[in-house]
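Below is one structure, written out as structure tokens; the observations come after it.
Missing here: one protein chain of the complex. Every other protein chain is in place.
Presenting chain A:
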């Protein structure tokens, strides 16, 4: 039962809001990975296009919001930046619920952060909704001389875990935007897939009890 906990009631595919709203869909995305792999920098680069080389450990948890246009839809991304330190790991798992995408990050100059990927992936499977999409990102690819994790290893691990893989640099702004956009696209693909799979008969039968049990991903209209 453990790995289905987060799926009940909270897994929501894209919130289609009324026309008054300032967006068509909202996706909750989490960036996770060991401490100091560059999660906060990655987020700041994407949301504010800024970079600060000084390392400040994230306190608890925070999020930033960025609205993008993708496939003619206004998509609001609520991107949660989590503390990577081991002792706060359980706090952050409480925020996995409702997340539709994860960016699982390691530092290509830090073997340990790469070795922890497996564990992080287990965390996702344990605490998030089954349909959550994950992208593996090797950050700090600008620091080629200090690289200890070869790209090939990253790619293989990603393949093994069933994730897509990017190498990126928040500092040099390499692949940052691409990472987020690819994640959004995967989420959208998954959304239309589950829409196609939706069987009206089954959905109809579930009405009324839907809240109380492990729901199929709520099928909301998305054509993106």
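Definition applied: contacts are C-beta pairs under 8 Å (C-beta built on N, C-alpha and C of every residue); 3 or more make two chains touch, one makes a residue touch a chain; residues count from 1.
Quick note on the criterion: contacts and distances are computed from a predicted model.
A.B. asks: So one subunit is absent here. Using its UniProt record, which name fits best from "Vertnin", "mannose-1-phosphate guanylyltransferase", "small monomeric GTPase" or "Nucleic acid-binding"?
C.D. replies: "Vertnin"
A.B. asks: Could you tell which one of A:52, A:71 or A:90 touches the chain left off the display?
C.D. replies: Once the missing chain is taken into account, the touching residue is A:90.
A.B. asks: For chain A, which positions touch the chain that isn't shown here?
C.D. replies: Interface residues of chain A facing the absent chain: 1-3, 5, 8-10, 12, 15, 17-18, 20-22, 26, 28, 48, 59-67, 76, 78, 80, 83, 87-88, 90-91, 93-95, 97-98, 118-119, 121-122, 125-126, 201-202, 205-206, 208-209, 211-214.
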